[in-house]
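A single structure is presented below for examination.
Note that this complex is displayed minus one protein chain, with the remaining chains in position.
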Amino acid sequence: MFDKAMWKETDNKLVREFRFKDFQEAFTFMTRVAFLAEKHNHHPHWINVYNFVRIELSTHDSGDVITEKDRKLALAIDAILQ
Amino acid sequence: MFDKAMWKETDNKLVREFRFKDFQEAFTFMTRVAFLAEKHNHHPHWINVYNFVRIELSTHDSGDVITEKDRKLALAIDAILQ
Amino acid sequence: MFDKAMWKETDNKLVREFRFKDFQEAFTFMTRVAFLAEKHNHHPHWINVYNFVRIELSTHDSGDVITEKDRKLALAIDAILQ
Partner (left out) sequence: MFDKAMWKETDNKLVREFRFKDFQEAFTFMTRVAFLAEKHNHHPHWINVYNFVRIELSTHDSGDVITEKDRKLALAIDAILQ
């Protein structure tokens, strides 16, 4: 259903890319992540094109570097997909 | 994640009840069903309370009885959960 | 876009019914309410059929009566529509 590749650290961001069956499945996943983002009070920079979703996480208030907030949200996103 | 029970025919409706882990999971499922409903141009009567979703399908234009449109949407909903 | 009628108290519940242009508009409204429900940690009993949404609010932990939690969520829902 999605790429097995884990989160990568690139340019001070945690990045993971996902590919779904189609747009409906991709956007449904985004809806779930949107709820998590609100719960964590931490929001991704993300891109969607059809079945593709790229999530980038960094902490603006800490100077756009990766912090514990990013790692926690990344783990919560991973937990959706299991 | 959800009840194994299949669709039941009750009062000229196809009915299935689902229980999820929490509200976020339930509403994410509803979002996916909403896309399917639009695609099928056929919309459920449905109820949600926290982690519970009850979907009732019947065809208004045929006099509120169960038709092929209901069976097709039911199958498409089942396919989400596999 | 939706009924002007305000919330009514019925059977120890705050109840309001909404009618939208179509299903897409109704479900988009529901998505917004879903985020509010999570934020308030208080979730409605609600029904949707095509462009119709009926929201019922009561507080389970207080014995299914109307409490301040219901009034606050009702106000937040009203604020969406302004």
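A, B and C are the chain letters, set down in written order, and residue numbers restart from 1 in every chain.
The rule is short, and it goes like this: a residue touches a chain if its C-beta (ideal position, glycine included) is under 8 Å from a C-beta of that chain, and two chains touch if they have at least 3 such contacts.
From a predicted model like this one, the values you see are computed outputs, not experimental measurements.
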{"item": "Displayed chains contacted by the hidden chain, counting the whole assembly", "value": "A, B, C"}
{"item": "Footprint left on chain A by the chain that the document does not show", "value": "23-24, 27, 30-31, 34, 37-38, 43-50"}
{"item": "Those residues of chain C which, in the complete complex, touch the missing chain", "value": "24-25, 27-28, 31-32, 35-36, 39"}
{"item": "Absent-chain interface as seen on chain B, which is shown", "value": "31, 34-35, 38-39"}
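Keep in mind that, in the parts below, only the chains that are shown with their structure count from here on.
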{"item": "Interface residue overlap between copies chain B and chain C, same or different (over half shared)", "value": "same"}
{"item": "Residues of chain C touching at least two other chains", "value": "31, 34, 38"}
